[in-house]
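Omission of a single protein chain aside, the complex is shown with its protein chains in their original locations.
By letter and in written order, the chains are A, B, C, D and E; residue numbering begins at 1 in each of them.
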Amino acid sequence: MTPEPTTTALAAQHRKEPTYLFSEKQVAEKSEFARRFLDNRTRLNQNVHQADNFLVKRFYNLDHNAEGALPAKYKELMGLVASVGLRCDDCVNYHVIQAFRLGVTRAEQEEAINVALVVGGSIVIPQMRRAYELLSELYSA
Amino acid sequence: MTPEPTTTALAAQHRKEPTYLFSEKQVAEKSEFARRFLDNRTRLNQNVHQADNFLVKRFYNLDHNAEGALPAKYKELMGLVASVGLRCDDCVNYHVIQAFRLGVTRAEQEEAINVALVVGGSIVIPQMRRAYELLSELYSA
Amino acid sequence: MTPEPTTTALAAQHRKEPTYLFSEKQVAEKSEFARRFLDNRTRLNQNVHQADNFLVKRFYNLDHNAEGALPAKYKELMGLVASVGLRCDDCVNYHVIQAFRLGVTRAEQEEAINVALVVGGSIVIPQMRRAYELLSELYSA
Amino acid sequence: MTPEPTTTALAAQHRKEPTYLFSEKQVAEKSEFARRFLDNRTRLNQNVHQADNFLVKRFYNLDHNAEGALPAKYKELMGLVASVGLRCDDCVNYHVIQAFRLGVTRAEQEEAINVALVVGGSIVIPQMRRAYELLSELYSA
Amino acid sequence: MTPEPTTTALAAQHRKEPTYLFSEKQVAEKSEFARRFLDNRTRLNQNVHQADNFLVKRFYNLDHNAEGALPAKYKELMGLVASVGLRCDDCVNYHVIQAFRLGVTRAEQEEAINVALVVGGSIVIPQMRRAYELLSELYSA
Partner (left out) sequence: MTPEPTTTALAAQHRKEPTYLFSEKQVAEKSEFARRFLDNRTRLNQNVHQADNFLVKRFYNLDHNAEGALPAKYKELMGLVASVGLRCDDCVNYHVIQAFRLGVTRAEQEEAINVALVVGGSIVIPQMRRAYELLSELYSA
């Protein structure tokens, strides 16, 4: 979803886009799981985009990873930890894919998920299991 | 689910049923998303009804919108805000449909969802996205 | 916390401030509970204000009740329902006070809390109990 | 809080009160932690009682342990597990005290808390720590 | 998933396995709902098993019902209450099946779910409804 230009004028000066090693298209070609997730997400976001709700656009604009005090890679993994801990499958998929695109290794992804497992307990195991399925497809040889 | 008559004698005196502009059947004819949800809900509720559990019946009886100090329309939207904030898809579908049946406009539904988005953060975006799909079907010309 | 002027230029056009019947000062004079809460909140917010974090300022700016499709009064009560349901005492205090300032009656506040009680279950009773203490002070003769 | 008589006519037939080994007064004499909690709870509940809200009374009436398919003792511990898992200190205190009054041993209380620790993760440790303080006072020689 | 032998040496001394009346295979033959859940769980767990993550293995080893101060049957129902209260469908399915395997009656399962319904509120009704579907299959004549 393209953020509206008007309120992002100032924001843009504060942002440096992270460098992605892979495009969403490449991710979708590598993993069937990722492809289904991304296709569905795109379809639903078009719907939201069309509604053109002012506050939603401002919120989407806020929810945007950029280089800052912390490397984008670690912020993506922080989003992953929060998503597993709060048990949101769509959010987990999104952050696993974004972290993969930024060159995060599988071992790093697993370790981030482990932080959420200890913090969040066995109730997060269903999210962890499904995340491992996505990891297996993304990091297969 | 029809509440058991015995414990609702007193309760009935306190209740004034809200006026619905549309029946569930009309909603199901308008939106394929709503139809699937309502059919599944009916099927599962029959199952619960058959079990005839005393406390469940009392709880269902409690969980009932009625005119009171607040108009039913706004109480329905309060249920929607809580459902998005607590990230319960089935609950979101239910309250979006009930609000639609009470004549709530799409702009009002979006604004209620916005309250939940700001309060609940980006973790509620998956629920919001799916709610927008239902809104699009219900409020299509 | 005064939102930063730069990003709110456009936002301002979309906003109509609600009319408050009472100032925060009047609320603090009426209720000792409210006074303690407001004093502590002001003290902590000054701290956040001083830090001058860009994203925090943008988020505070987003989290702002204004007249829109829904009357400010009902949006405040929606914030209350979400706060009780998500069990955040500070948030409950804030919305009870704001609703009071907008002229919401005690019966309306109680009914909004009831929505959260049914949705959120007995686990929200501690928040409800403390909210009733605040209500008693605010609505005393 | 005494439940209102009118709606509990039928309910009463379904209830068999559990047998408590200790009164609340005895618990308060044994543990200073328990005394403070019970005094505060009584004070706040009087406030709720005075408000005389119809739905609140019905909900309080619903939230009542009684012998049924499961012994009251294990239902109390189930309430404890849910309270630790959902991280509600007041609820934890209440269920620890009720379980103590029903003759539950300290080892049984600890094992119930362990279920919640594994399910809920390290985020519940603050509740667990405070529960252990109450346990130490209640089960001291 | 077989826990790794090395760290469980001591743990094993503390454990007494509960006696199951039914194998997972028998459960899958009785209920189509259970079969689909167990097949999917096994497939996803193989994936996790293959990853051979050290901390995950230690956590799985921790998350294990065994006779202790409390009978395994009641600990399983405590896991069920926490799972309904925290609204985790996979966890609910798991504990309903394990409780069934330990000889828990349907009335006992329903009463445990009722504890979670009162504690967790109407937001847990979707999990309750789906649990009732599984109960109907497992306890059919």
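We adopt the following convention: contacts are C-beta pairs under 8 Å (C-beta built on N, C-alpha and C of every residue); 3 or more make two chains touch, one makes a residue touch a chain.
Please read these numbers as outputs of a predicted model, since none were measured by experiment.
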item: Partners of the unshown chain among those that are drawn; value: A, B, C, D, E
item: Given D:51, D:69 or D:123, the one touching the chain that is not displayed; value: D:123
item: Positions on subunit B where the hidden chain makes contact; value: 85, 117-124
item: Touch residues of subunit E, complete complex, unshown partner; value: 6-7, 10-11, 14, 54-55, 58-59, 62
item: Absent chain, residues of subunit C that touch it; value: 41, 44-45, 47-48, 50-51, 53, 55-56, 59, 63, 82-83, 86, 88-91
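Basically, only the chains that are shown with their structure count from here on.
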item: Subunit A-subunit E separation of Cα centroids, rounded to whole Å; value: 30
item: Sites on subunit E at which at least two other chains make contact; value: 63, 82-83, 85-86, 91, 110, 117-120, 122-123
item: Overall pattern in which the protein chains touch one another (line/ring/star/complete/other); value: complete
